[in-house]
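For this view, one protein chain was removed and the others were kept in their places.
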Amino acid sequence: MGITGYGVYIPRYRIKVEEIASVWGADASQIKRSLLLEEKSVPGPDEDTATIAVEAARNAVARAGINPREIGAIYVGSESHPYAVKPTATIVAEAIEATPNLTAADWEFACKAGTAAMQACIGLVKSGIIKYGMAIGADTAQGAPGDALEYTAAAGGAAFIIGPANGETIAVFEGTFSFTTDTPDFWRRNMRPYPRHAGRFTGRPAYFKHVISAANGLLRSLKLTPQDFTYAVFHQPNGKFPLQAAEELGFDKKQVMPGLLTPKIGNTYSGASMLGLAAVLDQAKPGERILVVSFGSGAGSDAFSIVVTDAIDRKRELAPSVAYYLERKKYVSYAMYLKFRRLLLR
Amino acid sequence: MAVARFWREIPSRYNLIGVKCLNCNKVIFPPRSICPYCRRTGKLEPYRLSRRGKILSYTVVYSAAEGFEDQVPYVLAIVELEDGPRITAQVTDCDPSEVRIGDEVEVVFRKMREEGEDGVIYYGYKVRRVL
Partner (left out) sequence: MRKVAVIGVGLTKFGELWDVSFREMMLEAGIRAIEDAGIDGKLIDGIYVGNMSGGQFIQQEHIASLVADHAGLCPIPSTRVEAACASGGLAFRQAVMAVASGFHDFVVAAGIEKMTDLLTAEVVGALATAADQEWEVYQGVTFPALYALMARRHMYEFGTTEEQMAMVAVKNHANACLNPCAQYHTKVSVEAVLKSPPVATPLKLLDCSPITDGAACVILAPLERAREFTDIPIVVAGSGQSSDRISLHSRESLTGLKATTEAARMAYKMAGIEPEDVDLAEVHDCFTIAEIMAIEDLGFCKKGEGGKFTEEGVTQIGGKIPVNPSGGLKGKGHPVGATGVAQIVEAVLQLRGEAGKRQVDGAEIALTHNVGGSGGTAVVHILRRGD
C-alpha cells in the first residue's frame, strides 16, 4: 500500500530569532548559526492543533481525490491537542465529512506521534480492515519564555491518506522499521504548561541513537544503501541535527535539504518529519526513493522507505504546496507573539 | 452556549452545509426548514456551499463580544459567498488595515472562542483574504 494523498498547513505568522533574542539579551547571530534557523511559525489566536489538522486534512482529501466517507480511520498525533480528553480526530473527521462509519483516536509520542499513526494506518490498510486511513501530525508547540526551545517551538501539520496500491497511489511504502527505548530526554508532566529537557542528553543518547538505529535497521532489512535514495527526511528539532545524522549515516547534504523546513518555520514537532516528507513529494519525480526517519522524545524513531509513482505529477497540483504556505508569511513582534499565545491574559 | 446548541449546527459551522430549494433554485445558508421565498411550495435538500466569496462591508471591532476579548481588534465582515448567500464572519490572518470592500476571501476552519478554562472549545467558520 501507499500514500494516496497528502496535505499540509503552516500558519501565516512568523517571528525572527532576532526578535526573541532582543528580549532576552541573547546573541541572535550565534543562535542562528548553532541552530541553523532564522525564524519560526506562530499560530494565530484562533488557531490550534485542531484547526491546523483540519486544513491539512482537507488538502489531503483534495489531493487524494477520494470520497472522504471511504476513510476508515483518522488518527491525529500531537503534543498539543486542544483537549486533554476529547479527541482532535473526531473534530477533523466531522470537518472533512468522513463521519460516522470510521474509527478515530488521538496519539501521543512527542514528535513522532504522527508517524506512529501512519504505521497503524499501514497495518489497517494492508490487512484489509479499512480501505483508506488518515494519519495527521500537527502541533502548536510551546517553549517556555527565555528557554532555548523558545526559538524553535513552532506550529504546523501534515496529513497523509494511506490506501491500497492502485492507480491513485502517488508513493508506495517499501517498508518501515522502528527503534524504541525508554529514554527520558524531553518530557512534559500532566497539567504543566511547558516541557522540560535534559540539555545535551537530548543529542547523542536520544535523537542520534534512535534516528541512526532506525535508519540503519530499515536499510538492512530492505538491503538498501544511502545511494539508493534521492531524498532523506529526518526529524528536525533544529537545522543542524538532520545534517549531522545524514552525514553519519552516509547521506549527502543534497538529499536532506529539500525536506529540511526548520530553518524557515522552526520545529513543528509532530508535524516536522511529515511536513518534510510533504515538501519532498512537492518536487519528487516518479521512481525516486525517499527515506523518512522521525524521532519522538521518550524515545523512538520510525523509519520509512517510500518510492514515488507516476501518479504524483497528476495529483500534486490538486492542493496547495508547502512552498505556498511558506511564502505567505507575516512577521510579528515579541509582544504580538505573547498576545497570540495568550500569555498576556486580561 | 449550551453544548447541544453548538453541536446541532456543526455541519453548517464546520462545512457550510446549507440547503438548496429545488423549486426556486436559490441556495440558502444556514439551512432552514422551509424556503424563505417559496414557503411550503419549496422543496429543500442539503447543499454544500463553496468556500469562496467577497467582502461587501467590514468593521474593526474594538469593544469585543463576550469571549472574544483576546482577539481585539478583530475584523467582522459581511461576505457574499459564490453560491449566493451572505454570511457574517471574522476576517482572520491579516492586519485590520488591509481589509477592503471587494476583497476576495476563502472560508477557513478556526477556533471561535472557549467557554472559559474548563468549558467546551467552539469551532466554526471565518474568512481570510485570498492573497
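We just call them A and B in the order they show up, numbering each chain from 1.
By our rule, a residue touches a chain if its C-beta (ideal position, glycine included) is under 8 Å from a C-beta of that chain, and two chains touch if they have at least 3 such contacts.
Since the structure is predicted, the reported quantities are computational estimates derived from the model, not experimental observations.
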item	value
Neighbouring displayed chains - absent chain, whole complex	B
Hidden-chain contact residue, picked from the options B:I34, B:I78 or B:C94	B:I78
Which residue of B:E45, B:E66, B:D95 or B:D118 touches the chain not shown here	B:E66
Residue numbers in chain B that touch the chain omitted from display	1, 5, 9, 13, 30, 36, 56-66, 68, 71, 74, 76-78, 86-90, 101, 112-113, 122, 124, 126
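To be clear about the criterion, only the chains that are shown with their structure count from here on.
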item	value
Approximate Å spacing (C-alpha centroids) for the pair chain A, chain B	30
Chain B to chain A touching residues, read off their complex	10-11, 14-15, 69-71, 90, 92-95, 108-112, 121, 123, 126, 131
Complex contacts: residues of chain A adjacent to chain B	12, 44-48, 50-51, 54-55, 58, 82-83, 91, 94-95, 97, 328, 330, 339, 342, 345-346
